[in-house]
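A protein chain is absent from this complex, but the other protein chains hold their places.
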Amino acid sequence: MPVPLGYYLGLAAIIFTVGVIGVLVRRNAIIILMSIELMLNGANLTLVAFSVHLQELSGQVFVFLVMTVAAAEAAVGLAIIVMIFRNRESVNVDNLNIMKW
Amino acid sequence: MLDKVWLVLLFPLLGFLLNGLFGWKFKRGLINLIACGSVGLSFLVSLGVFLDLLKLAPEARHFEKVLFPWVVSGSFKTAFSFLVDPLSALMILVVSGVAFLIHIYSTGYMHDDPGYVRYFSYLNLFTFSMLLLVLADNLLLMYIGWEAVGLCSYLLIGFWYEKKSAADAGKKAFIVNRIGDFGFALGIMLTFVIFGTVYFTPILERAPEVLQYGGAAATAITLLLFLGAVGKSAQIPLYVWLPDAMEGPTPVSALIHAATMVTAGIYMVARLSALFLMAPVSMLVVAIVGGVTALYAASIGLMQNDIKRVLAYSTISQLGYMFLACGVGAFGAGIFHLMTHAFFKALLFLCAGSVMHALAGELNIQKMGGLKKHMPVTYWTFLMGTLAIAGIPGFSGFFSKDEIIWKAFSSAQGHFLLWFLGAAGALMTAFYMFRLLFLTFHGKSRLTPELEKRAHESPNKMTVPLIILAVLAVIGGYVGIPHLLGGGNRIEKFLEPSFGQVSKAVETHHSGGVELLMMIISVLIALGGVYLAYTFYIKKTELPKKLAERYRSIYTLIYNKYYVDEIYNAVIVQPLKFFAIICWRFFDVIVIDGSANGLAKLVGLIGNLIRRFETGYVRNYALGFVVGVVIILGYFMLR
Partner (left out) sequence: MVTAAFIIFGLAAIVSAIMVISFRNPMASAIALIVTLCSIAGLFAIMGATFVAALQVIVYAGAIMVLFLFVIMLLNLKRDEFGPEKRKIQRTLGIILGLLLVLEVGIFIQAGLGDFGPSPAGDKGSFTSITELSSLLFTKYLFAFEVTSLLLLVAIVGAVILAKKKL
């Protein structure tokens, strides 16, 4: 394997962190959701890298499971966004402050 | 029937529960039936118990009935159990009988009161408590009855609680009683510590062995117990609640003064006679307190213008006689007087109630007069009561009071001074009672025209109990005709088993001649009092005013009841109030409230600070999350 494991891990960390920054700085709910997908992909990359490195297939099974969860999360998350948009005419999460009364 | 003695208690309790819980739904007739019926049944059972007891031989007249164990803790055992002996049998008879008559009277007296049901449920509870007190065979159970009686007196004195004076009087009665009850409770504890039991029978049997004659233990126990009796039976210095207790409905006063409550102290002292006999100092204290109270209260009674207050001071004075009797060891005479007093004092109070009923609540005897023609039944029955209390020969009070005065002189613990206190009190008693009678019923009417028109005889419901009580007030004394007059003094013989060796200890040692002389003297004293009252208030009606002006200072002093209430207020109430205010203003407000509020403020301050982190925006929370991740990773990195 010509590319060392560490590079893959570093790449995964960068993608994950980009996702984190996206969640923190963006106010558009859809983009926040996309950032979450980025984080999941970063994690997936790590899983596959280790799986290949260790010649252990379980890692790829986890990737499969993570994708399923991501699909479910995207479906529910987008449904929530649709509903919020209907009620508030906006996808700005700063409009959603009902956690504090 | 002896085995069913608990029925005596059950009926009033049931009456209380039925009327108290469901009475608001009942019709008048049913309430009356439950209230009077329960006490009536209780009286019948008492009568049965009494007759059954009479059938037994005098030595065997001692029966204990255990209902169920109550408190069992280590060596401390108490059961809900009753003691029937001549003393308690006589007491339940008097209590339930007089209470029954008062119940019937009340149905007439209270007929248009909005608190009708409440009144009767309290009345039943009162009767129950007193019967419990009397029947208890141990000190602890007696204490329950003792406290319950205090509670009921509070409830009934403050029955018209909308009136501030009534509510205050209720509180006063309760608090003053509490002082005495505290002594009583301490006495019970001390008894348990010394005897290891709270049951009467072993205590009384073992008293001579366990206690040293005149020892500190005996004196301490009896003085503490006597403190309780002083509170409950309204003796100096704790008598102040009784005159104020007049704020309650008049039949309640009758109940408190005659059947229940105040007699509890006498009963307790008599019940524990063997203990008291072990402590001559305590006996002397009892006798002196009794004698002084008898004279002192009678002197206040001389000047009062409120019909019920006169009677109240008269009760205090008569209770003083009973303690005087107990103090000189004549417990039988004390209980005898308790019984006759129950009859005539209930009668007098009910008559006063009848007068008030007729005169729309008028209490001032200076504004009465000439009521004889308006209310003949009340007049004649009142007259019987007056004759009885004044100690006119042939009426019940004569036998019992004379017995006490004679014993105060003749018994081993007796003394001439004690006799003098009693005799002087008797003179005053005769005077103030006849003053009351003359001012109320005789002479020219001083009523306002409206009242004059209104004055009428009370309904049958009220007069019938009066007549029954009047008969009892007349003949009640014939159970105790002294040997000297050819009687057998049966009541004291009957009570003898309850007092055991007591009566022997105070055997009289004077010849019949002295006794006869003393009797004649006391009769003369009584007649003298009556004559004085007659001259003052019938013949020369201007005389009292002249005398009052001449001895103005003494008159004012007595008229204001020696300023005792004011002195108590200044010496006890105000300092306590001052202390309470200090506690309130400083300790409570600054220290306790301050620390509690300060803590709350601190929490609020911190909360206010932390609140700023809680923006409600999920992104901000996510930021915190990431900060945590970075810090934790940093920690592992630097480690």
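The chains carry the letters A and B, assigned in the order they are written, with residues numbered from 1 in each.
The rule we apply is simple: contacts are C-beta pairs under 8 Å (C-beta built on N, C-alpha and C of every residue); 3 or more make two chains touch, one makes a residue touch a chain.
Bear in mind the structure is a predicted one, so any value in this text is a computation, not a measurement.
For chain B, the residues touching the chain absent from view are 619-620, 623, 626-627, 629-630, 633-634, 637. Mapped onto chain A, the footprint of the missing chain covers residues 1-11, 13-15, 17-22, 24-28, 30-31, 33-35, 37-38, 41, 44-45, 48-49, 51-55, 57-58, 60-61, 63-65, 67-76, 78-83, 85-86, 91-92, 94.
Methods note: only the chains that are shown with their structure count from here on.
Measuring from the averaged C-alpha position of chain A to that of chain B gives a distance of 87 Å. The residues of chain A lying in touch with chain B in their complex are 20, 23-24, 27, 93-94, 96-100.
For chain B in complex with chain A, the residues that touch the partner chain are 614-619, 622-623, 626.
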